[in-house]
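All protein chains but one are shown at their positions in the complex.
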Amino acid sequence: MKKLDRRNFLKLGASLVGAGALGVPGAASAMGRGPERPPLAIDRVVNGNCQFCQVRCRLKLSLSGGRIVLAEGDPEDVWTAGAMCPKGKSQLELVESPHRLLYPMVRDGSSWKRITYAQALDLVVSRIEECKAKHQKDYSGRVVLFSPLWDCREGEIAADMALSAAGFSNILTPGETCISSASNILSTFLGTPNSTTTVNELENTGLVLLWGANIAETLPPYARWIEAARAKGAKVLYLDCRTTHTSALCDRQIMLRPGTDGVLAMGVLNLLIQTGAYDADYVAAHVRGFDNLAKAVTPYTPEEVARITRLPAETVTELASAIGASKRTILWLGGSLSRYSNGMQTIRALVAMQGITNRMFGPGSGIITMEGGKPGDDEVFLEHYRAEGLPEGQNMRRVTRSMAKGEVDVLFLNSSYRRYPDCNAVKAAIEKVGFVVFRGHFMNEEAALAQLIIPTPFGLESDGSMFGAERQVFWREATLAPAGEVVADWKFYRDLGQRLAPQVYPKFESAGELYEMFRKAVPSWRGLSLARLQKAPSGVVWPSFAEDEPERIGNYFAAGKLMTADGDLELDSSVLGPLTWQEPKGSPLADKAAKDFPLIFTQGKVAWHWQQSLTNYSQLIAQFCSGRQVFVHPSTAGGYGIESGDAVKIRTELGELSATAVVTEGILPGVVFTASHFSPSAPFEGNRGQSINTVVPNNWDRVSAQFNGFGCQLVKA
Amino acid sequence: MKRLASLLSRATLCLLLCLALGAATAVAADQEKLNINTATVEQLAKVPGLNETLAQEIVKYREEMGDIKAMDELLEIKGMDKALLEKLQESIMIEGVSGSDCTC
Partner (left out) sequence: MPRYVMVIDSSRCINCKTCVAACQQENRVPYGYARNWIKVGAGATSPGLHFQPGNCMHCDEPICVSACPTGATFKDPADGVVKVNTALCIGCGSCIATCPYGARFRNPELGVADKCDYCPRLRALGREPACVAVCPTRARRFGDLDDPASGLRALIDKGPVVRLTAPATDTKPAIFYLGRTSPTDWPKDVTPPLPIGLWGAIMAPLTRVVGGAVLLGVAGVALRQLVAGRGEGQREGHGKAS
C-alpha cells in the first residue's frame, strides 16, 4: 500500500468524494495494487520434443528474451494432438535449475576443481591409453559405458563407435534392466523386439488388454488412445494388483496377485484350447509346438489359477471368454511384467495367446509393448567401426563383478547406478574402478562417485534425431544454446573416438552430418532423409527404404506374416525350454520362503516421476508428490496396527525404507506398493527419499533384473 | 565281374547303412544333450562327470551371472577342470538367450 503522505491523502480524499457522490462502491480504489500485470511477451514459438518418455510429445516452445517461458503441446501432432504431461512442463525449470552442473570439473580432494573441456578430454584419453598399454592383450572389458537414455540417437551412435573402435565391448544399455525380458521374448517369437502395431490402431480394436500396463501414469498422453478405443465401443480390461490412474479409464480391472500374470495367461490358454476358442486353421498352417503348449497349460485349470492368482475362478473364465470372443484384440504389455524373474515365461504365454487366437495381424490387433519404438538396423552402420576381433559385451552382473575385482579402469557413468537391484553393491563395485567419468546434469549420487564430471545438455539445447513409441523418427532442433560449457554426447564421444581410433573414427561436425552419414549407409533408413524429417513435425515411421515410399503406419506385419525366418510362429524353444511358471525369486509364497518377510513388495513409476530421477529437481513436479508413501490394504495394515498417516518402515532382507502409510482398499491384501523414483539428493521435500534399490535384493532372470515380487515386512517406525 | 559288382553294391549298402546309423546316433546324441542354461539341478546331477554339488554350483553361477556363453566359464567352480569340461562336451550343449535386445 502506498504511503499515506499528504499528496496521497488528497488524492484519496478526492476520489472518496467522487466515489461517494456517484454512490459507487469503489471508494477505496486508490489503494489498489497497481495496473494489470502485462501479458506474457512472447518473441517467437518454435517446435520441440519432450525428452522424457517414448511418447516424445511434440511441443510448441514459446521464447521470451532468450528464455523458454512456455511449453505447450502441438495440436497438429498425430500421436498426441496437443497433449503433454507435467514432466514435459518441468523441462523449462530443469534447464534453468540452479542445481545444474555447467562446467567440467575434476576431483580435488573432497571438492571439485573446474577445468576446461580440452583438459577433461585429455584426462580421459590418457587414462584409457594407460589401460591399453598396461593390458595389451585383454583390455576389452576394462573400459565400460553405462549408457543413459540418450537424448538423441547421435549420442548413442557416436559413443558406440568410440568404444568399439577403440577395442572396448562393455556398453551397457539402460534397457537391460528395463523391459529386455519382453524385448527378448518378442524378438524370439515374433522376429521383432518392438510393438507390432501403432497406437492409433486402438481406434480399430474391439478389446484392449492393459496387462500390467499403467498407461495413464507411464504414458499419460496416450490415455487419449484408450479413451478413443472406448468411444468406438472397445472394451478395456486392466490387469494390475493395485488401483492406479488407469483404473479410472478401464471398463473392468482384474486385481491379481503380483507376479502371477503367467499363471493367468496359461489359465486363459488352457480354456481357449479346451473350448476350441482359437483359430485352428491358422494354428494348423502357421503355428508349431501347439501340442506342447496345450500340454504345458493343462494343469492350469480355473481353480488352480484361482488358487495362485487369488482371483475368483469365474474371473478366469470370464477373461478367457472375452479374449476368445474378441475379433480384434490389442494386448498392451506393461513394463511391470518384465520386473519379475518369471517375466520371460509370462510374456511368452501372452504371445502364445495372441498367436493361437490369430490376433497378430490386421487393423486393431497386435501387441504393444512399453519402450517398443526403437527402430532397428543400427548394427548395419556400427559394425563397420568395430575393432577386429572385438569380443561380445558382458552383461551388467558380470561387469559389476569385474568392477568389484578391480578389473575396470575407466567407467563412463552416463546413467544411474541406482537403477540396479542391491544398488549399494553396485556402488561398492564402482568405488573400485580406477577412473569414473560422470556425464549428467546434476550433482547427484552418481556424480558423487566420479573423479571427473563433464556435464551434458538437455534435449532442448542440442540438435539430434530421436525416435518415439511408434518407431517414428524425427529431427529435433536445438531451442536454446547450451548452458555453460556442457558438451553434447555426440560431440564428446566423437572427440574421444577421434583421439583413440583416428584411423577408423569418422569425421563429422554436427549431429546432422552424422545422421546423414548413418542414413545413407543403412537401406532401411534411406527414405528418412534429414530434409524429409525437417518437413514432418510428427516424424516419419521407420523403416523407409525410399523417400517417396508411403509411411508404414499400422500393423507391422503388413504381409500377414511374422518377422520370423519363415513368417510362422514357433512356440517351442530350445533356448527357453518348456513353458513353465515359477514364483518370483524371493516370493514369500515360494516353498521354503523366509517367514520374516511375508508381504509382497511392488514398486513402480507414478505419473510425475521419471527414471534417472531428473524430475526430482523440479519444484513443479514436487508439488504433486508427498514424499515416500507405502500403500497397504486395511486388513494387512490392521495386523500391524498401522493407520493412514503413520510413519512406517518397509523392511527387506537388505535394509529398510522409511515411508508414510496410506491404507487403502486399492491394493490387494498382503501386497505393498511404493513409488520408485525418490532420491536422497532431491532439492525438494516432495521427492526426497532413500533410493529404492538399496533395499531390493539382487535377483535376475536370464536377461533382466527383478524389482518386484519378493518378500518384505512393514514395521511401525 | 558280376560277383565283384554285387560285393561292391552290398558293401556300399552296408557302408551307407553304417553311415546312416552313425549319423542317426550322432543326431540322437545331440538331441539328448542338455542345454546348460535350462537344465535343472536334478538333470545336471545325472550327467556323467557331475554330481549334486557341482550341479548346484553350476546353477548358482548361472542364476547369478546370467546365461553361460562358453564352457570355460565353469572353470571357476571348485572341482571343475579342463578334463572334466572336455568330458562334458558329450552331454552338454550351450544355447543362451541372445542378449538384452533393449529398445529404450
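For clarity, chains are labelled A and B in written order, and residue numbers in each chain start from 1.
To be clear about the criterion, a contact is a pair of C-beta atoms (placed from the backbone, for glycine too) under 8 Å apart; a residue touches a chain by one contact, two chains touch by 3 or more.
None of these values were measured; they are calculated from a predicted model.
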Shown chains that the omitted chain touches within the full complex: A
Identified contact with the non-displayed chain, of A:K235, A:R252, A:R288 or A:R397: A:R252
Selected from A:H99, A:R224 or A:R401 as touching the chain missing from the view: A:R224
Positions on chain A where the hidden chain makes contact: 3, 5-6, 9-10, 12-14, 16-17, 19-21, 23-29, 31-37, 39-40, 69-73, 75, 80, 82-86, 89-90, 92, 216-217, 220-224, 227, 238, 243, 245-253, 255, 607-608, 619-620, 623-624, 664-666
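Following the convention adopted for this analysis, only the chains that are shown with their structure count from here on.
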Partner chain A, residues of chain B touching it in the complex: 35, 37-38, 63-67, 69, 95-104
Complex contact set, residues of chain A against chain B: 149, 173-176, 178-180, 183-184, 187-188, 193-194, 344, 369, 371-374, 392, 395, 397-398, 401, 574-577, 700, 702-704
